[in-house]
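The complex is shown incomplete by one protein chain, all other protein chains being positioned as in the whole.
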Amino acid sequence: MEFILVVLAVMLAILLGWLLKQSFNTQPWVAEVVEEGAHRAPMNANAKVIALAALLAVITSFFALIMSAYALRMDLGDWAPLTEPQLLWINSGVLVLASITFQWTRNAAMRGDASKLRPGMIVTGVLTTAFLIGQFVAWRQLNASGEYITSNPANAFFFFLTGAHAVHILGGMYVWARATIRLFTGRGAQTVRQSIELCTVYWHFLLLVWIVMFGLLLST
Amino acid sequence: MPFAVVLILLVVGSILFHIFSPWTFTPLASNWSMVDFTVDITLWVTGIVFVSVNLFMAYCVIRFRHKKGEASKAKYEPENKRLESWLTGWTALGVAAMLTPGLFVWAKFVDVPEEAREIEAVGQQWHWTYRYPGEDGKFGEVDAERISADNPLGIDPEDPHGQDDVIVLSPEAHIPINQPVKFLLRSKDVLHNFTVAQFRVKMDLVPGMTTYMWLEPTVAGRYEVLCEELCGVAHYTMRGAVVVEDDASFRAWLAEQPTFAETQNRVAGNAALGAAQYAICSTCHGQQGEGMQALNAPKLSGLSGWYLRRQLLAYQNGLRGAHEDDVYGAQMVGMANMLADDAAISNVIAYIQSLPDEPAPTTIDGDIDNGARLYATSCRYCHGEDGMGNQATNAPRAAGMSDWYMARQLQNFRDGVRGSHLEDYYGMQMGFMGRMLRTDEAINDIVAYMNTLQPVVADQLTAGTTGNNE
Partner (left out) sequence: MSYVAIADRDHEVEHHDPQTFITKYIWSQDHKVIAVQYGMTAIFVGVIALILSAMMRLQLGFPDSFSFITPESYYQFITMHGMIMVIYLLTALFLGGFGNYLIPLMCGSRDMVFPYLNMLSYWVYLLSVIILLISFFVPGGSTGAGWTLYPPQAIMQGTPGVDWGILLMLLSLAVFIVAFTMGGLNYVTTVLQARCKGMTLMRMPLSVWGIFMATVLGLLAFPALLVSAIMMLLDQNLATSFFMPAISSMGADPGYTGGSPILFQHLFWFFGHPEVYIVALPAFGIVSDLLSTHARKNIFGYRMMVWAIIAIGGLSFVVWAHHMYVSGMHPYFGFFFATTTLIIAVPTAIKVYNWVLTLWEGHIHLRVPMLFAIGFIFTFIHGGLTGLFLGNVTIDLPLSDTYFVVAHFHMVMGVSPILVVFGAIYHWWPKISGRMYSETLGKWHFWMTFLGTYAIYLPMHYLGFQGVPRRYFAMGNTEFLPASAQDLNAWITMSALFVAASQILFFANIIWSLTRGPKADPNPWGATSLEWQTPDTPPKHGNWGHDLPECHRWAYDYSVPGYADDFIPQNVPPDEAPAGRQHDVDEH
């Protein structure tokens, strides 16, 4: 459980650090005019950014807990390390590419370069879908070689971790799909821009989760 | 005003309740007086805080409550750093005073003395069994996959250390007084917890691993073992006992218990020899063991060997048939005592198991639906959906047996005529079940339902593959 504790400590420290920067050392009983904006969120972020940050904290906690359970379960006698399919390296590359293209799309959106948005979104979507399909194929390869979820706790964790990661990507794809549809129907240009911005962060985050997870799977 | 008075009365009442409560710790019977000492310290510290803070609060309510027409205002005081630091400091001190002895005692609990005698307590749904190391002082290896009717503790037969392990297939363990004992705790199925209130210590049994706790009993006597981790519907009936006695009695008791090797090499009973002994049984129970209601003798054929043996021993040892209202049981005591030794018991059991197993005639009517409901809520867990019994849960067969007899036994269990002997642990469990059947109608309903359960594989039973190997 050390892993989750470290992760939590970091997240709580960030929250606490920010709270400290607020008016903690004022004497709250003194009625005085406070400066404009003191009631605002950190870094002038808007509500959606804060909500996304909180959501990412929740997801971090979720994955950190699974990995902590992984570490605890690994120490029990019957653990037989799983040889991960080579395909996962290709999948990882695809996911990295998806993050890059999303970032590229986002930069275009920030610049107001509308012509690059549609191709950018499509390419990102294709790459991400390819990643999901690749993950599914990797599962099939494992099953074909006789590695089932029940064969060993290492297998069970492999399927659980990759499955949970894929579900989170699917959740992201839902928002991506809404943004893309809006992009093509031309409604709500402003919100599309923000959707792209937030989705990019989410994609990078899930890439990071994947890298940590993949590293853990490879090293054990 | 009344509010403050009630608060004060509650504080005073709590103190009085504490002082005069007849409900308090059971007398200590182990070396863990330090646990009680830590409890006392904590009671004093928390008691003082409880009384002082609540009385202060009551005082505030009396002194500063709003009175009609009074216009005074509250004092304006946002904070008082000095007072707050002072309170924090004292609280920290009080906490430290409670924690320090706690950690000290825990360190002792974690650190088992070298010379402690190891005893293994094994839990299962819903019984206790025990294992003592043999002459070599070492336990044999165990493995859940080896657990079977013949090897209920799952000991590795290949491991030489295991051969002389002493097996106690009874919920009662004996330990010598004034010697440290380390209980190794192991579960076959789910979580359990080994607790003896008088010893003050307890620990969970976790399947897949061995946990431990240690103590040194200081007072001779018989102490109840309770399972204190929810382990299923019959959790509350999972009882046992630890008997603390002097070293000589302990050694004598231990010598009577079989070793693992002995349990594995039991000579099978000789049915031919048993036939002669059965002759006297047959006058009441019938030539074919079919039972005769007129003589109050139930059907025997089809019963498992382990169950017949346990009942015969129970009659012999006074666990059964000793209650003054158990007229028919008393008759059996004399009969059971005619079986002179273990071999005689084995032989007669072997003969009974060779008898044809015809379903007993039904004599009792009842509401089968209600019976089915009752059976499903409790009986089935141990006796099985099919009523064929299960050695693993120490539950005998009910399907196809004499219904009038089972009805009478349920009444006996309910009324404490059977199963109220302290050492009759299995009867005690049925006592709990029987007491839920408050009316004779309910008993008849259950028995009527059990009549509908047709024995599935009567042939196999008589062929003697199950439970016949004692």
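Just a few scattered comments:
Every chain is named by a letter (A and B) in the order it is written, and numbering of its residues begins at 1.
We adopt the following convention: contacts are C-beta pairs under 8 Å (C-beta built on N, C-alpha and C of every residue); 3 or more make two chains touch, one makes a residue touch a chain.
Keep in mind that this is a model prediction, so the values were computed, not measured.
Within the complete assembly, B:206 is the residue of B:206, B:220 or B:254 that touches the hidden chain. Residues 3, 6-7, 10, 14, 17, 21-26, 32, 34-35, 38-39, 42, 45-46, 49-50, 53-54, 56-57, 60-61, 64-69, 71-80, 83-84, 87-88, 91-92, 95, 98-99, 101-103, 105-107, 109-110, 124-126, 143-145, 147-149, 154, 185, 187-191, 193, 195, 197-198, 200-209, 211, 222-224, 226-237, 239, 374, 377-378, 381, 390-393, 420, 422, 428, 431-432, 435-436, 438, 442 of chain B touch the missing chain (whole complex, contact as defined above). Residues 1, 4-5, 8, 11-12, 15-16, 19, 22-24, 26, 28-29, 31-34, 36, 38-42, 45-48, 50-51, 54-55, 57-59, 61-62, 65-66, 69, 72-73, 76-79, 149-150, 153, 156, 160, 164, 175, 178, 188, 191, 195 are the ones on chain A that touch the missing chain.
By definition in this document, only the chains that are shown with their structure count from here on.
Averaged C-alpha coordinates put the centre of chain A at 51 Å from the centre of chain B.
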